[in-house]
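In this view, the complex is presented without one of its protein chains, the others remaining in place.
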Amino acid sequence: MSTDFHQKSVSLLSEQLAEKGIDIQELLSKISAFQIAVPSWALGAGGTRFGRFSIGGEPRNLEEKLDDIGLLARLTKKTDAVSLHIPWDIPQDAQAIRQKAAELGISFDAMNSNTFQDYGQSLSYKMGSLSNANAAIRQQAVEHNIQVIEIGKSLGSKGLTVWLADGSNFPGQAHFRKALQWTEESLKSIYSKMPDDWKLLLEYKPYEPNFYHTVIPDWGTSSFLCRQLGGRAKVLVDLGHHLPNTNIEQIVATLMHQGMLAGFHFNDSKFGDDDLSTGSIKPYQLFLIFCELVGGAEENAQAWESISWMIDASHNTKDPIEDLIQALESIAQAYAKALLVDRAKLAQCQVEGDVVGAQEILQDAFLTDVRALVREARVRSGGEDDPLAFYRKEKIREKLIAKRGKNSQASGL
Amino acid sequence: MSTDFHQKSVSLLSEQLAEKGIDIQELLSKISAFQIAVPSWALGAGGTRFGRFSIGGEPRNLEEKLDDIGLLARLTKKTDAVSLHIPWDIPQDAQAIRQKAAELGISFDAMNSNTFQDYGQSLSYKMGSLSNANAAIRQQAVEHNIQVIEIGKSLGSKGLTVWLADGSNFPGQAHFRKALQWTEESLKSIYSKMPDDWKLLLEYKPYEPNFYHTVIPDWGTSSFLCRQLGGRAKVLVDLGHHLPNTNIEQIVATLMHQGMLAGFHFNDSKFGDDDLSTGSIKPYQLFLIFCELVGGAEENAQAWESISWMIDASHNTKDPIEDLIQALESIAQAYAKALLVDRAKLAQCQVEGDVVGAQEILQDAFLTDVRALVREARVRSGGEDDPLAFYRKEKIREKLIAKRGKNSQASGL
Amino acid sequence: MSTDFHQKSVSLLSEQLAEKGIDIQELLSKISAFQIAVPSWALGAGGTRFGRFSIGGEPRNLEEKLDDIGLLARLTKKTDAVSLHIPWDIPQDAQAIRQKAAELGISFDAMNSNTFQDYGQSLSYKMGSLSNANAAIRQQAVEHNIQVIEIGKSLGSKGLTVWLADGSNFPGQAHFRKALQWTEESLKSIYSKMPDDWKLLLEYKPYEPNFYHTVIPDWGTSSFLCRQLGGRAKVLVDLGHHLPNTNIEQIVATLMHQGMLAGFHFNDSKFGDDDLSTGSIKPYQLFLIFCELVGGAEENAQAWESISWMIDASHNTKDPIEDLIQALESIAQAYAKALLVDRAKLAQCQVEGDVVGAQEILQDAFLTDVRALVREARVRSGGEDDPLAFYRKEKIREKLIAKRGKNSQASGL
Partner (left out) sequence: MSTDFHQKSVSLLSEQLAEKGIDIQELLSKISAFQIAVPSWALGAGGTRFGRFSIGGEPRNLEEKLDDIGLLARLTKKTDAVSLHIPWDIPQDAQAIRQKAAELGISFDAMNSNTFQDYGQSLSYKMGSLSNANAAIRQQAVEHNIQVIEIGKSLGSKGLTVWLADGSNFPGQAHFRKALQWTEESLKSIYSKMPDDWKLLLEYKPYEPNFYHTVIPDWGTSSFLCRQLGGRAKVLVDLGHHLPNTNIEQIVATLMHQGMLAGFHFNDSKFGDDDLSTGSIKPYQLFLIFCELVGGAEENAQAWESISWMIDASHNTKDPIEDLIQALESIAQAYAKALLVDRAKLAQCQVEGDVVGAQEILQDAFLTDVRALVREARVRSGGEDDPLAFYRKEKIREKLIAKRGKNSQASGL
């Protein structure tokens, strides 16, 4: 869009929103303030069990990953933090890494542990980790998590995300109740080692990599475990971790109602944990989720600041940096649209049973073209007019390939 | 099967089980003791929103419903209780009904309330009942439940089953958190009126009759509400009330782990809440559920006696009595097979990570033909050799039609 | 939106589209020309198997149904035809009905037969109709369809829609291959009686009202049958008739590729055949479907004019007329957005493997706020600025209730 059209669009929107009692300046401030973390494993090409297609120019180490996120931050002004995965990204020199990140305007979001792979540790996680029937393996997995906390402390992180892939592929393989009990005990050991100003973000997922049962398959199990741990353990929602047709926005509301929402892993999906770009498949669902978030925060169910935001997608056929630019833009749009909802009128429709009116109000917000708003907020924050166009015009991927090579491969999946 | 083959089968099984250390007499006792309630609405033809096809000879009142269940009890020796639905089955004379039931060997299982239809009450449930934004409607729904408790008390029932159909068809229609809050408050009012020796069985269901959101969509929400109520509120599992691919046996184990399993509504399904005959579509899943039940009770997660058992199916194309005979038989088979599982060996396989061995143990039990066992238990209890053959030979449906008419219609769905 | 903002929006859009080489006048013409039929059963309250909540003022006969559709046509200028259901809407005097419809600017779209209910015919459809194992029942169902053709001829209709609900609830109940064979034979008998300028629209649906197997469950089976019939038999796509996660837009493309797309039944759904308002749940999917339609027509896969358009939704909690206004608006928006797609650039991205660019192009169209365009087209055609606001301001439902009564009930589901 040309600058001229952009200004005209902002003007017209400003007028229209003013009429609805919405102050565009305040809107722009909120949009600007909203920042989403990027995981360190999202800068390389992803893959499936059937293969992986290299993208070229992938970061070869943690420093280069930070460079890529720094670039993203500079272009989009929508991310200011990285979420590290251990052991993929163990910093050799924590102070140096921390300083480099600070220079790029990047802080350290929640740390991620890994007990779903064998990467040289002494005991195998083939039959599970925190839930393993073997106490020594559970202990090893607990210690790994404690090590991750230690690394995080050295970087200034304030959270530990636990995605427990444990489960079973066949009936009989696992003892459901014991596995749950052992998981509770393991998590308690980890929780007890977590600093007081940290939070534990406990993920759930119904299937994959286990295909009969997963120890923490749903929000109910995750919140049950969190309750056993204490007030700093909360439930992490990954948008792709649900059975077909799940009403995710309702889960978000239910968790906020209990003060149990830790945060998000954003992505999109059509079939399962497809890890597609956020907003690429079900943009209306993303908007509805943000409506719950904005509403829940306004109505003091749970404070906005208490919620963590992160992208968690895979990039099988896209340039990861381009993918992240698209995802950050989609998330910003969904948030901006949710801010447009006339919540007072909506509440009135709900009281009156005006189903048609309620739909009109939500759709009025969703159908509004907020791209000019998001762009205006970005530009005012010092970001690029059009980050994707800039990235392409500047031939950044080509430069990365020239520097890092065609076949560099980032650690991760 | 002829009597001769039956005896040979029992003998051979007896020998084989003895070798495995299983005492067939004890097995027969357990099978005989297991009783499943039948709902009063299951004696007529069911239907879909597209229509209903009459079966003929349907019971015209509560007395005739009891007659049908009495017949079922006599033939199968697998049911000894009826679960009433109010207002479909308000007894005119509670004492007389109670006496009639006693004569038939039938007691009164949990009572069912109905706030999902308009049947002449002053305020409409169109926009919900216990979760309605209108306090007067919530109050009416609470009072209806209290009335159901009163009726139940007069009949000797000890439980109230609440299936809350409340929800919304479109985004925006309902306020998720408020609806949950109002539901909690309404349930608290009901719970407070429940006698001390009663339990509240709280059902969950992801969709239908509402198609965007249901107030209590999953076990997590149901157990959250039960925790707010008190120790006598527990979660009811209806096999058809799950999203595609849900691992139901795991939910059963998770609820037992928390002492939160109220009981079951048995049926089967391929697509949704299809309300097909129990065991007709996924018999292995039914067996796995019983494995969790038997294991959970043996390991003292939750006492067997604390769990309620009921069939809840619809009969669109089958004679309801024949359907119930098939369902009771399938449930008994699943239970009998679960009793055959070598739990000590299974535990060992689980500890050793012997996935193949664990599968062998479960399948050894499942593949065993236990029909002779179930039949032997039934006959020893005074039931029929082959209840279905008896029902047909005696032309009971024809007799019911002669007595009640071709177009009688039982109250219910 | 005020008239002032409307004009500004149209102006700005006009400028922006001109820059992209899109002529807004041509766009408005296309939007205006696009008309969607309304079924005669959509003017009353819908229901589920659990109950039905009356809306009041429902049309009591075919004449009143036409009045409602005439009103819709006048307000929205997006519908000019009605699709009748037999036996629910057998006209007593075809000529009179035809003349009344003509006066309202309403023509007769495809006729719908009903062999899924018993409504007094001599043989029951309980075990199926066109696929029934009993030849006499098949013959009765064939004759019913032929009667529907006759009625349609008298009204000027040019098509017969067959939704075959036949199937089975339990394994073993039906013989899959024979049922398919009998269906083919029955359809051939019907097809042979269809005038040369008619088309047969053959619907598919995976489940409901049968819950184990449906004779025509998917587009593959429907197209197989159509091929046996002849070139005027094509596949009808009802958006709600798919298994979870189905890529419906791909089915639309595949059918157009074969020249086999008969048309649509528009609605929306989250779980199954929920029959929710079109565009209320998955608006992006609706847009993607229209992208295939517009593209397929432009590239001569199948002519736009050869496709039939109809709404088929149920209205359990909304005023049916309001619901239809919303649905027609959503469909018009999806169509308008699809017309904005830069197909030349998209084709280039596809050739170059520019996945990110392709997504940008589609989202650029989808994110554009086209409401002003749809409104402008409507107003130029003589419709209302804001049909829903008009309907409410004029208190039309109240007037209908005053005229027709609070408890009138339209024939239908």
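When the chains are written out, they are named A, B and C in that same order, and each has its own residue count from 1.
The working rule: contacts are C-beta pairs under 8 Å (C-beta built on N, C-alpha and C of every residue); 3 or more make two chains touch, one makes a residue touch a chain.
The structure presented is a predicted model; accordingly, all values stated were derived computationally and were not measured.
A.B. asks: Can you work out which residue in B:Ser192, B:Gln228 or B:Asn245 touches the chain that's missing from view?
C.D. replies: Once the missing chain is taken into account, the touching residue is B:Asn245.
A.B. asks: Determine which one of A:Ser83, A:Asn132, A:Asn145 or A:Gln173 touches the chain that has been left out.
C.D. replies: A:Gln173
A.B. asks: Which of B:Ala96, B:Ala136, B:Ala303 or B:Val356 sits in contact with the chain that's absent?
C.D. replies: B:Val356
A.B. asks: Can you work out which residue in C:Ser107, C:Gln173, C:Ser189 or C:Ser306 touches the chain that's missing from view?
C.D. replies: Hidden-chain contact among the options goes to C:Gln173.
A.B. asks: Specify the residue from the set C:Gly156, C:Gly220 or C:Gly405 that touches the hidden chain.
C.D. replies: Within the whole complex, the residue contacting the unshown chain is C:Gly220.
A.B. asks: Tell me where the left-out chain touches chain C, residue by residue.
C.D. replies: 126-127, 133-134, 168-178, 180-181, 206-207, 212-213, 217-221, 223-224, 243-247, 249-250, 253-254, 256-258, 284, 288, 291-292, 296, 299, 301, 346-347, 349-351, 353, 355, 358-359, 361-362
A.B. asks: In the full complex, which residues of chain B touch the absent chain?
C.D. replies: The missing chain touches chain B at positions 1-2, 5, 8-9, 12, 15-16, 19, 244-245, 247, 270-271, 277, 280-284, 317-319, 322-323, 326, 333, 353, 355-356, 359-360, 366-369, 371, 388.
A.B. asks: I need the residue numbers on chain A that touch the omitted chain, in ascending order.
C.D. replies: Missing-chain contacts on chain A: residues 46-51, 53, 116-118, 124-127, 165, 168-171, 173, 206-209, 211-212, 244, 269-272, 274-277, 280-281, 316-318, 413.
Operating definition for what follows: only the chains that are shown with their structure count from here on.
A.B. asks: For chain B versus chain C, which are copies of one sequence, does the interface use mostly the same residue numbers on each side, meaning over half shared, or is it different?
C.D. replies: same
A.B. asks: Scan chain B for residues touching two or more other chains and write them down.
C.D. replies: Each of 126-127, 168-171, 173, 206-207, 212, 244 in chain B touches at least two other chains.
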